[in-house]
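Before we start, here is the structure in question, set down as C-alpha cells.
Only a single protein chain was left out; the remaining protein chains are all shown in position.
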Amino acid sequence: MTDHPAPDYGRAFTLWRDAAPEWQAYTRHAFVEGLRSGTLPREAFLHYLKQDYVFLIHFSRAWALAAATSDTMAEMRAASATLHALAHVEMPLHIRLCAEAGIAEEALQATEEAAATLAYTRYVLEAGYSGDFLDLMAALAPCVLGYGEIGARLAGSTGPYADWCATYGGADYQQLCRDVGGLIDGALAHRLGEDWPDLPRARHLSARFATATRLEVGFWDMGLRPA
Amino acid sequence: MTDHPAPDYGRAFTLWRDAAPEWQAYTRHAFVEGLRSGTLPREAFLHYLKQDYVFLIHFSRAWALAAATSDTMAEMRAASATLHALAHVEMPLHIRLCAEAGIAEEALQATEEAAATLAYTRYVLEAGYSGDFLDLMAALAPCVLGYGEIGARLAGSTGPYADWCATYGGADYQQLCRDVGGLIDGALAHRLGEDWPDLPRARHLSARFATATRLEVGFWDMGLRPA
Amino acid sequence: MTDHPAPDYGRAFTLWRDAAPEWQAYTRHAFVEGLRSGTLPREAFLHYLKQDYVFLIHFSRAWALAAATSDTMAEMRAASATLHALAHVEMPLHIRLCAEAGIAEEALQATEEAAATLAYTRYVLEAGYSGDFLDLMAALAPCVLGYGEIGARLAGSTGPYADWCATYGGADYQQLCRDVGGLIDGALAHRLGEDWPDLPRARHLSARFATATRLEVGFWDMGLRPA
Partner (left out) sequence: MTDHPAPDYGRAFTLWRDAAPEWQAYTRHAFVEGLRSGTLPREAFLHYLKQDYVFLIHFSRAWALAAATSDTMAEMRAASATLHALAHVEMPLHIRLCAEAGIAEEALQATEEAAATLAYTRYVLEAGYSGDFLDLMAALAPCVLGYGEIGARLAGSTGPYADWCATYGGADYQQLCRDVGGLIDGALAHRLGEDWPDLPRARHLSARFATATRLEVGFWDMGLRPA
C-alpha cells in the first residue's frame, strides 16, 4: 500500500496530529484496516454500530455544549448546525442503517455503554465543562477529523464496508472536516492570536488532542471485542 | 378591558404561573400595555430591541445547554430544534427587524448588555449548569411561555407594534409554546413521575420559575429606561 | 481627602482595574463613603448585610467551581483553602455579626435575593461554567480585590462601621488579596505565558473584570435602597 497524504483540515489539526503519539495507531488500527479490506468480522462491525449509537448521543451533547460555550455568532451557528445534523439527520440515519443490519431500534436503545465509549465521551464533555470552547474542540477533533482522514484513505474500498468508506471519504464529510478545521483555527486566533502555537496553552490543547486520540484507539480495540 | 383567559401550555406552566407572585406584574407590565395600545415610546422599543438581541444570544446558549443536559432523544431533538430555529432563523430575523427600525448590525453588536439582561440570562444559564435539565426548563419557561401568554392577549392589536403582537400571538408561536409546555411536562414525568407536584423538588422548581419571572419584570423595567 | 495609592495586588489586577471604566464608581461609591464617614444609614447597612449573606453563599460556590476547574495542585489548594475559609469561618462569622446587629439567622436565611445580587453572583458562576478558570478569576477579582482596595483606604476609620473598615483594611485580608492576585498572575502565565496582555484573550478577560465591576456598582446601589 502506498502512503496516502494526510488531508488538509487546517493548521491546528496538522500540528496536533503530528504531535499525537498514537495517531497512526488510531487511523491505521486493525479495525480500520478490516473495514478497508472487508475482512472485519460482521459481529465486530455490529458491535461497533451499537456502541457508535451511544457514542453519537453523547457526541451530539458535546456539540450542544460547544454552542453553549461559544463566544461568537459564527461559532454558535457552526456548532448548532452540527448538533442539528447529528440529532435530526445522522442519528435517524444510524438507526436506519442498524435496522438494515438487523439491529432493531429497541436493541440499539438497550445497548450497555462499553467502558471505552464511556471513557471517550465523558472525557470530551468534561473537557468542555471544566475548560472552555478550545478544550472542547481539541477533545472533539480526533473523532471528527480522524474519521475524515480515515475516510479519505479508504474511499473507493469495495466489499461489505464500502458504504461506510464512501460516507466518510465522500465530498460531504470531507467538506465538514474542512469546516470544522476552519472553526477550530478561527476559534484559536479569536482567543489567542495567530501566534498561539508558541503559548503554554498550545501544549495543553495538544495534550488533550493526544489523550482523546488514545481513547479513540481504545474505542477501536473495543470494537474488535464483541461481548 | 375584559379579562383574557390564560392559554393552556400544560400542567407545570399552570401550576408555576399561578404560584409566581409577580406573574401579573410581568405579563401586564406597562411596557406590554404600551405595545398593546401603541403608546410605548419608540425610543423604549428600540432600546428593548437592542437588549433583546443580546438576550437572544444567551437564550440560544441556554437551549444549547438544554440539549447538552437532555436525557432522552426526544428532549435532545426538541432542544436542538429550538436552538437551531433561534440561531438560524430568529436571530437573522431579529437583525433584519432592527435594520428596518434603523439599528445597523454593527450598532446591535456593540450593544452594552444591561444589568437586567445580564441578571436574567446568567440566572437561566447558571440554573442549567448547577442544576439539571428541569432547573433549566423552570428558568426558561417564564420567557418562552410568558411571551406566549402576552402574545395571545395582544393578538390583533393595531398600531406601531402590531407586528410584534402578531408574531407572539400567531399560530406558530402559540404552537411552540404548547410544544415547550409538553416538553416540560414530559421531562418532569420522566424523572419524577406523575405525582411530582407533591415533592419538595416541586417547590424548588416553582421558586426558580418565580425568580425568573421577577427578572423578566426587571427586563421590562429596563426597557422603559432607555440610556 | 488626599488620594490614596492603589495597593499592589499584582500585574493582572493593575491592568484590569485601570481599564475598568467604573472602577472609581465602585470603590468610591456613596455606600463606601458612608462606611468611611459613618453616615451610612443603619437600615442600609443591615440591608447590605442580608444581601451579603446570600452573596457569600454563591461566592463560596464560585470558589468551589474554581477548585473544580483548576489545572494544578497549587490552584486547587488555593481555591479549596478559600472555599473552606468562606464556608467554615466567614459565613459563621457573618451570621454572628448579623445576630449582633439584630438580624436572626432565620431572617437571614429567609432573605429574598435582590436582583443586583442575582446579577453579580450568576454572572460570576456562569463565567466559570461556560469559560475556564481564567474567566472565573477575572469575574471574581473585582469583589475580592476591590474590597481590599476599599479596605486599605478606609482602614482606621472610626464610627459605627469601624469594624467593617478594620476587617477589610487589616493585615489578614490584605495578605489574602496579595495571595489571590498572585494566584491570578500565576494562572495567566501558566496558560498564556508572560506576554499574555498582548493576546486577544486579554481583552476578553479585561471586559469580564469591567462587567463584574459594573455589577458591583449595582450591588452598592442596591445597598442604598433598603426595601
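Per-chain residue numbering starts at 1, and chain names A, B and C are given in the order in which the chains are listed.
Throughout what follows, a residue touches a chain if its C-beta (ideal position, glycine included) is under 8 Å from a C-beta of that chain, and two chains touch if they have at least 3 such contacts.
Model, not experiment: these values are computed from the prediction.
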Legend entry - Full-complex contact with the absent chain, from A:26, A:129, A:147 or A:209: A:129
Legend entry - Option from C:20, C:64 or C:152 whose C-beta touches the chain left out: C:64
Legend entry - Touching residue (missing chain; options C:32, C:83, C:183 or C:215): C:83
Inset, instruction - Over the whole complex, note the residues of subunit A touching the chain we left out. - result: 61, 113, 115-116, 118-119, 122-123, 125-126, 129-130, 211, 214-215, 218
Legend entry - Absent chain, residues of subunit C that touch it: 57, 60-62, 64-70, 73, 76-77, 79-81, 83-84, 87-88, 91, 125, 129
Inset, instruction - Could I get the residues of subunit B that touch the absent chain, sorted low to high? - result: 68-69, 71, 129-132, 135, 189-193, 198-201, 204
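Following the convention adopted for this analysis, only the chains that are shown with their structure count from here on.
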Inset, instruction - Look at both sides of the subunit A and subunit B contact and report whether the same residue positions are involved, with over half shared, or different ones. - result: same
Inset, instruction - Determine the centre-to-centre distance between subunit A and subunit C, using the mean Cα coordinates as centres, and give it in whole Å. - result: 42
Legend entry - For subunit B paired with subunit C, centre-to-centre distance based on mean C-alpha positions, whole Å: 31
Inset, instruction - Please set out, as single numbers or ranges, the residues of subunit A touching at least two other chains. - result: 68-69, 129
